[in-house]
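Below is one structure, written out as C-alpha cells, with a few remarks after it.
Of the protein chains in this complex, all but one are displayed in their positions.
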Amino acid sequence: MKNIKLSALQENEKTIVHVGHVRVGDGFCVIAGPCSVENEKQTIETAEAVKEGGANMLRGGAFKPRTSPYAFQGLGLKGLKILKKAREETGLPIVTEVIDTRDVPWVAEYADVLQIGARNMQNFSLLKEVGKTQKPVLLKRGMNSTIEEWLNCAEYILDGGNPDVILCERGIRTFETYTRNTLDISAVPALKELTHLPVIIDPSHACGRVSLIPSLSFAAVASGADGLMIEVHVNPLEAICDKEQALTPAQFGTMMEKIRVLHQFVSDSL
Amino acid sequence: MKNIKLSALQENEKTIVHVGHVRVGDGFCVIAGPCSVENEKQTIETAEAVKEGGANMLRGGAFKPRTSPYAFQGLGLKGLKILKKAREETGLPIVTEVIDTRDVPWVAEYADVLQIGARNMQNFSLLKEVGKTQKPVLLKRGMNSTIEEWLNCAEYILDGGNPDVILCERGIRTFETYTRNTLDISAVPALKELTHLPVIIDPSHACGRVSLIPSLSFAAVASGADGLMIEVHVNPLEAICDKEQALTPAQFGTMMEKIRVLHQFVSDSL
Amino acid sequence: MKNIKLSALQENEKTIVHVGHVRVGDGFCVIAGPCSVENEKQTIETAEAVKEGGANMLRGGAFKPRTSPYAFQGLGLKGLKILKKAREETGLPIVTEVIDTRDVPWVAEYADVLQIGARNMQNFSLLKEVGKTQKPVLLKRGMNSTIEEWLNCAEYILDGGNPDVILCERGIRTFETYTRNTLDISAVPALKELTHLPVIIDPSHACGRVSLIPSLSFAAVASGADGLMIEVHVNPLEAICDKEQALTPAQFGTMMEKIRVLHQFVSDSL
Partner (left out) sequence: MKNIKLSALQENEKTIVHVGHVRVGDGFCVIAGPCSVENEKQTIETAEAVKEGGANMLRGGAFKPRTSPYAFQGLGLKGLKILKKAREETGLPIVTEVIDTRDVPWVAEYADVLQIGARNMQNFSLLKEVGKTQKPVLLKRGMNSTIEEWLNCAEYILDGGNPDVILCERGIRTFETYTRNTLDISAVPALKELTHLPVIIDPSHACGRVSLIPSLSFAAVASGADGLMIEVHVNPLEAICDKEQALTPAQFGTMMEKIRVLHQFVSDSL
C-alpha cells in the first residue's frame, strides 16, 4: 500500500465520528440490536434491553440482503418507522443498512448511521451515493476483501465529501467451517497504522456462534478496537434470521459489564 | 444443495438464451472485446477485429467498477453510444455491464445482454431490477461465492420474471498469486448437473495473463462450457485497464481457429 | 518467481521421465487404480481392469495418510507385496506413496514411482530422502501450496541428485464446498511456461465426485497436461476409502476411449 495516496491514509489526527452524543473513535462504542426489524414489540423491547445493558447505538435491518430471494427481505419503510420509534423511546441513535442507490435519500432521513453491508462493500454506485449524504457511514469489510480494497472503498465515500466513515471488520471467508467466517483480528492493529478512521468489530457475524462472542469481544477490546457491533434479540429462538449468533439481553448485559472494566483497564494500562 | 427448490435447478430442458441470431446454450458462443470502451476508434476497430476472428458478440464496459475512486470509471452514456455504433457497423450484439439500479432501464435500451459483474453478484437490488427487464443477463460469479450462492443470485433474476440468464465463471479468489484469480473449471460440469442455464468461462479475468488464455480456453471447450468471454484490444499496451490480459486481434484469431475445430471435435466425439 | 534460480526452471528441453517402457512427458500417460490396496483380489482385479481400459501405470496406496488415527492406515509391506504381484500379472509399473524417511529405501525396492502425497509436499526430510534414490518421484501439490512453493519442493528432489520428478496437481483448498477441493487447471499452462518437468492432473481427489471426473479429465487433456491419475475400484461401494470418487472399470474404460481420441486430436490440431 506504499504508493497509494488516499485521504483515508493521510490525516494526522484520528477521526472521531459524531453520532448525536456518541463519539465513535473516542472511548468505546457498542452498537447492539437484532439482525432484522421483525415487528414493533421485538424491536422496542430489544432496544430497551440493549440500552440497559450499556449499548450506545441500536442496530436493526429494514432491508436484508439475503442469499435466497425466498428468504425474508426485511420490512422496508415500515421497519424504518419502527426504528424511529425505538429511538424516540430509548434515545439510542439508529444504525441501519441501505442496499439501493435509490433508497439512500429517504433512508438517510430515518438513520443516524448508514450501514453498507459486506456484500455491497464494492457496490461503488452505492458508496458514491452515501458519500453525498451528511450521515456517518458504517462500512463493513467484504468477506473476500483485502484491507487495501476496503480502504479504497472508504475512499469512495470520503472522496464524495463525507468524512465520517466507521470501518467494521466482520470476518473473512476461509476454509474453516467451525466458525461462520474467520474474524481477522489483525485488521485492527493493521488499520490503526494505516488509517485515521475508527475501527469496530462485529464478532456475531464473524463467528456465528453465541458461545464464542464474549471471548472475541474481549479480544477486540484488547487489540485496540474502537467498538463492537453485537446481535441481540429478546428471544433468539424465534429470530427470523441469524438465531445462532444472537445474544439474549441477559447474555449481553453480563458481557457488557466485563467489557466496560476491561476497556477501562486497557485504556489506563496498555 | 439437496433441499433447495429453485427454478434455476428445476427445468427439464436446457435453457437456450436468444440474443438476436445468437443462441447461447446451443453450439459455442464467444463474446470478445475490450475491458472498457475508451473511444470510438478503439471500440470499432476491436469490434471489427473480433468479428473477423469469429466472435458472436461484442463485450465492452461503459461503467467500470474500479477498486480505486481515482481510476478510470468508464465513459457512461457516451460509451453506450459508441457500443451502439459498433453494433451497427458489425452486426454483433452488445454485452455491457450495469452497476446501478437507476441505470438499468436506459442501459437496457443500448445493451443486448446486461452484464452483472463479480463485485455486484450479491447486489440483490440490482438483480431484482434486471429481473424486470426483457434483456438477457450475463451473471458473473462473485470471486468469493459458492456455486450455491451463485445459483441463488440467478434465482433472483428468474424470480423477477426474466428467464434468460447466462452464468459466467471468471475465477475465484484463493491464496495462489501466479494467476490473478483461480479458474474453477469444475464449476462447468457441476453447473451442468445442477442447472439448465448456459455456462460460459472468462479466462481473461480468471488468470490475468495472456500466455495462459489459450490453454484455459481449450480446457473450457473440453469441459463442456457453452462459450467464452475474452478480452481483446487492438493495442493492449495502450489499454486503460487490464492490459496484461488482453489478446491482440492476431492472437485472438489464431486461438479462435483452434477453438472452432476443437469444439466441433468435442461435439462429435465426446 | 523472477529471481529464483532453480534446476526445475532452467532446462531447455522438456524432461521425459522413463518408467519401464512408459515415457512420462512424451505422449499421454494415465495412472489408475484404487486409493488403497485392500487385499490381493481387489488389487489384481482392478489392475487387470485398468490395464484393459488403457492405463499405463497402476496406482495403489500401502501407507495411507489419514486425517484420523482410527481410520485404516494401509497394509504396509503386505500391500507392497500385493502391488508387486499385480505388476507381475499385468506388466504395469507401480506408483505408490511413501510417508516416512525410514521407509524410503525398502519401499523403493517395490515401487516403480515413489509418490509424495499432498500432506507431505513440504516434508523436506522426505523430499531429501527420495532425492537420493534412483526412482522417479510423483510430487503432489500441497492443498494450500503456491506453484512457487511446489517448484521449490521439486527442487529439493532435483538438488538431491534425482532428475525424475513428475508434478501432480490434485486440487487446492478453497471456500467452495460442492467439490472436495478446487482443481487449479491454470497450473498446467503455468507450469508449462515455468518448468521442464512433466505435469499430470488428479481429478479424482480434486473434485471428489465421480460425475465430474470425465469432464475434468477432458479439460486436463485440452489444457496440455501430460497425463492423469485416476482412482478406479472394482467395487467402489465397498472401497475402504474415497468411494465417492472411484470410477468403476466400465466408467474408466468408457472415459479412456474418449481421452485417447481427444489427446490424438489435441496433439495433431492445437
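Going by the order they are written in, the chains are A, B and C; count residues from 1 in each one.
Note that in this section a residue touches a chain if its C-beta (ideal position, glycine included) is under 8 Å from a C-beta of that chain, and two chains touch if they have at least 3 such contacts.
Since this is a predicted model, take the numbers as computed values, not measurements.
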item: Residue among C:Q42, C:N120 or C:Q251 touching the omitted chain; value: C:N120
item: Contacting the left-out chain in the complete assembly, out of A:Q73, A:S125 or A:N144; value: A:N144
item: Contact residue for the chain not shown (choose from A:L6, A:I99, A:C207 or A:A246); value: A:C207
item: Hidden partner interface residues of chain A, rising order; value: 1, 144, 146-148, 172, 174-179, 182-186, 188-190, 192-193, 206-207, 211-212, 214-216, 218-224, 258, 261-262, 265-266, 269-270
item: Absent chain, residues of chain B that touch it; value: 173-175
item: Interface with the unshown chain - residue positions in chain C; value: 4, 65-70, 99-102, 119-120, 122-125, 128, 142-144, 149, 152, 155-156, 159, 173
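What we mean here is this: only the chains that are shown with their structure count from here on.
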item: Identity of the most central chain, Cα criterion; value: B
item: Chain centre separation in whole Å, for chain B relative to chain A (CA means); value: 34
item: Whole-Å gap between the CA centroids of chain A and chain C; value: 48
item: Chain B: positions in contact with at least two other chains; value: 144
